[in-house]
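Before I ask anything, let me first share the structure, which is written out below as structure tokens.
Here the complex is missing a single protein chain, while all its other protein chains stay put.
Up next, chain A:
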Amino acid sequence: MPDGSAPSRPRRRAVLGGLLGAGALTLTGCSAVQSKARVREWNLFGGGDGARLQQIHQQYVAEHPDVRFEAHTLAWGPPFYTKLAMSAAGGRAPEVATLHLSRLKGFSPTTMLDPIPVDLLNEAGISESDFLPEIWQRCHVDGVLYAVPLDQHPFVLYYNTEICQKAGLLAPDGRLKPVAGVPAFLEMLKAVKETTGKFAASVETTNPWRMWWTLYGQLEGKFLDDSGQRLALDDDKALEALSLMAKLAADGLTPRSANYAALVAQFSNGEAGLSFNGEWEVTTYQTAKLPFSMAPFPVLYDVPKFAGDAHTFVLPHQANRNRADTKATVEYITWMLKHSTDWAVGGHIPAYQPVVTSQEYVSLKPQAEYRSVAPDVLYDPDAWFSGSGAQLQNEAGAAFSGVFSGQATPQDALAQFKAATQKLLDTPSPV
């Protein structure tokens, strides 16, 4: 080295000594924190809600120095559920994980989940009366509580306030004038299309399950019979919903082909003045400084029903579940519920009713605009192959995307979907 000031190379003995010292430190370090309760959390929030969750977690960690807390975000859908299932099947799962309520029964609760200790939950200040009755019931399997609901996330209507103002669709209070019934709905879409010059609404045509399930639910269509073993799909109602979807695309009111990224892009860049989607993109559009608001998806048919799901907390199965860790875990769940106003900012409707009725939540705009739909959230059919990101939604996506693109008639699409569902029903349940 020219200047001679470079640090001398460390000698081997010194390095070895250092390593040993560090090792010893780690060991003693471990035993020191061993007494602290440990809460490891796995979640599937990769989008805007994931960023928000991290902020909430930071606050949790700051307030709980006595808990060793680790949160891990895994890729949404099958990758998350696969990993969670394998960790639970091996009995080495994290203390707590998020799970879509629609997947609870399909997740084999008796083998892959541990029951929620109701005594600890009550001790922490949470009880049945804090939730809507239906969602609380859904958290039970064979009378055992396996999940604690965090939120509900329905299919809603986003609207660009500037575009809708120009199209004359806003009421004097600045909200979208409510529409009901198919003719009024189509009128509204036409007015928006004339204003944007491109589309009226952006939809995810590559997986239109939520749209179809909303429409079919509003027609009061059934999916399975009371035994839960046989398909009870009403062809006329299913076709009515599919034909409306086909018409939207054929009239150019929605794109013929758009994946999820395109749905977000088309609403962000004003190619569409409306967007039919779950409510979780609030943060995305707020960050983009888009002039927009949200409303319940219009009731086009007989009853108000809105496809949706709920995020819950579950205790994946551990071979040696530790009471102290479980207690800290239940307290974590409680803390998250009581702080779910922060979570609601990301769009989801809190499940914990004391938060829903709080002034802080009610004054959130636009997140509180659609809170009225909470009792009418329509969950996916009850079957092992059903739920968010599960096989039934994929089959619907495969069959129904052709209705938008024009590659399949509603009749063909329905026939394909029914055959695929029948095949799943004929498959022996793996759970």
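What we mean here is this: a contact is a pair of C-beta atoms (placed from the backbone, for glycine too) under 8 Å apart; a residue touches a chain by one contact, two chains touch by 3 or more; residues count from 1.
Methods note: contacts and distances are computed from a predicted model.
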Absent chain [UniProt protein name; select from "Sugar ABC transporter permease", "Xanthine dehydrogenase family protein subunit M", "Acyl carrier protein" or "Oxidoreductase"]: "Sugar ABC transporter permease"
One chain is left out of this view; which of A:39, A:88, A:294 or A:333 touches it in the full complex? A:88
Touch with the missing chain holds, among A:137, A:287, A:407 or A:422, for A:407
Residue among A:112, A:135 or A:414 that touches the chain left out of view: A:112
Given that one chain is not shown, which residue among A:98, A:254 or A:391 touches it? A:391
Which parts of chain A face the unshown chain closely enough to count as touching? 78, 81-82, 85-86, 88-89, 107-108, 110-112, 206, 256-257, 259, 262, 317, 385, 390-391, 394, 397-399, 401-402, 405, 407-408, 416, 423, 427-428, 430-431
